[in-house]
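== chain A ==
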Amino acid sequence: MSETLLHIERLALSLPEGGERLYAVENIDYHLDSGEILCVVGESGSGKSMTANAIMRLLPRGVNVAQGRALFAGRDLLRMSEEEHRALRGRHIGMIFQEPMTALNPLLRIGDQLAEVFEAHGLLSTGERRQRSLALLEEVRLPDPAAALRAYPFELSGGQRQRVMIAMALALEPQLLVADEPTTALDVTTQAQILGLIRDLQKRRGMAVMLITHDFGVVAEVADRVCVMREGRIVEMGTAAEVLDNPRDAYTRALIEAIPGDAVAPPREVADSVPLLSVTGLDKVYRTGGGWFKEKREVVALEGIAFSLGRGETIGVVGESGSGKSTLGRCLVGLNRPDSGEIRLDDVDLRALAGRELREHRRRIQMIFQDPYASLNPRTRVGMAIAQGPIANGVPRAQALARARELLATVGLEGSAAERFPHEFSGGQRQRIGIARALALDPELIIADEAVSALDVSIQAQILALLDRLKKELSLSLLFITHDLRVAAQICDRLIVMQKGQIVEQGSAEQVFNSPQHAYTRELLAAIPGRRRPAATPVVEEDQP
Partner candidate 1 sequence: SGSSASSDGDGAQPHSGGEVNIAIQPEPPSLMLPLVQNNPVQLIGGNIFESLLRYSTDLEPMPQLAKSWEIGDDGLTYTFHLYDNVVWHDGEPFSAEDVVFSVGFMTEVEPQARETMSHVERIETPDANTVVFHLKQPYPAFIMAFEVGSMPMVPKHIYEGTDYHNNPANAHPIGTGPFEFERWDRGSVIVLSKNEDYYQEGLPYLDTLYWHVIPDAASRAAAYENGTLDVLPAGSVENFDLERLADLPGSCITNQGSEMFNPFAMLWLNNREGPMSDVRFRKAVMYALDRQFANDVLWNGLGRIPAGPFSSKLPEHDDSIEAYPHDPEQARALLDEMGYNGEQIRLLPLPYGETWARWSEAVRQNLEDAGINVTTEATDVAGWNQAISQWDYDIAFTYLYQYSDPSIGISRTYNSDNIARGSPWNNVEGYRNERVDELFAAAAVEADPEARQQLYSEVQQILHEEVPLAWLLEMPQPVIHGCDVHNLITTGIGISDGFKNAWIESGD
Partner candidate 2 sequence: MSFWHRFARNRGALLGVFILTFFILLALLAPFLYPDSPWRMVQRPFLAPGEVEGFPLGTDAMGRDVAAGLAHGAWVSLLVGLISTLAAMLIGVPLGALAGYFGGRVDDVLMRFTEFFQTIPNFALAIVLVAILQPSITTIILAIAIVSWPPVARLVRGEFLSLKQREYVEAARLVGQGHVAIIVRQILPNALSPVIVLASLMIATAILLESALSFMGLGDPDLMSWGYMIGAARTVMRQAWWLSVIPGVAILLTVLALNLVGDGLDDALNPQLARQR
């Protein structure tokens, strides 16, 4: 089985002038055998995608091959003519891209885009192409494949699109499949299906798979061999068991340590029995369209939501994509208006307030946003971004700016950071800035909507630790929205599980994890990747703060 299919030798890719480093990747050496799954892991920006792109000859403008070879079945992919390479692409090497939402042409039907693979290589007749396409869609288990052929990409969900991408990559049964984070955008249940599918096909067809991911759960689940990258270099490489259980490199160890485990935080005593926030009967229906040519569409995002949150308590809200988690958070901070229900902060009904009073109380609840890139204005200096809140609430400018520096220090950034623009920070640093901004108004409750899901594991861990510390120091309450159950397990006292706008289960974290009551909760838990690999668990447990 182990016939070397792809051999990468001393590959170096140069970055354009003024980049953060000279080479995107340097000295990359590895091989990939038929029928094997190689997982490439590493922090963001370490050059995982670039390596894949080099093989596909899809490097962005300005990034060039500086040296090295990539031998595919003995021929150098990097130096053959464009025509020769094009003949390989799609036919012998397939690729699945990171972002399923945009990787399909919005104006062409799925069927046409699938058929194009055959057309590009001059294979089959029109009718046969159609049939093959249909068969492929069946193979990736798309519900109602015949309809899907006629659909446009926007008519499919993210998971369905990703499956179309996979079908496309597999259409000509390539010998090598390059999959660049094929599941990042998907929720756990869908992710599990897709991974299963890839592994299944790989086994059946004996193809080689290069799977790029930053999720160690995924690695644990599917990898034969693992390649760990950092800052453009390979720091460690070996079989999955070797790397995961016995990491040799310090960085690998750090990565693995940072994986949140299944372990549940010990229940804490909530001293204050009077809840800080209590929500009853919250409903929210989104009504879109209407008007001259749009049909009205209604989405029930929240229905009869009721829970309460004590002082200093952390509640996790979990549930699949679209279950209403964000809507709940947004209703609480007032970014959305619920249709009915009550939101009480101490004894004040927030929904009954208006104007000055409302603003006075609203600043007691602040929010940390999901995307550290999008939630900071690219043209506002960081210090100002933090100070804007207090200034808007009447604090003198100089004083607000001084406080902003202190807050930056609190979240572990130097005071000089205040003078810089957001793009001069890394993702983790930006998320800290977002936290500082939320703290600037001295809130009592912070709502964190997927605050760590965009970050890679090592940074995720840092932020979680920071939140934990702040929560204790400032006796904050926290509503933590996430779709990553393991993250939730790590820091939450209690969990709320949502499905289709309703709370299907709530209870202490321990209770929900260890004896889930609702079928849906069980389904969610079962879908967590890597859960069934016992070896990883001890490593993680040691690491609990």
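In this text, a contact is a pair of C-beta atoms (placed from the backbone, for glycine too) under 8 Å apart; a residue touches a chain by one contact, two chains touch by 3 or more; residues count from 1.
With respect to how the candidates were assembled, all candidates are chains of the complex that A comes from, given by their letters.
Bear in mind the structure is a predicted one, so any value in this text is a computation, not a measurement.
Novice: Once the contact definition is applied, which of 1 or 2 turns out to touch chain A in the complex?
Specialist: My answer, from the options 1 or 2, is 2.
Novice: Please name which positions on chain A make contact with candidate 2 in the complex.
Specialist: Checking each residue of chain A against candidate 2 gives 16, 18-20, 45, 333-335, 359, 362-363, 366-367, 369-371, 374-380, 385, 388-390, 392-393, 423, 434, 437, 440-441.
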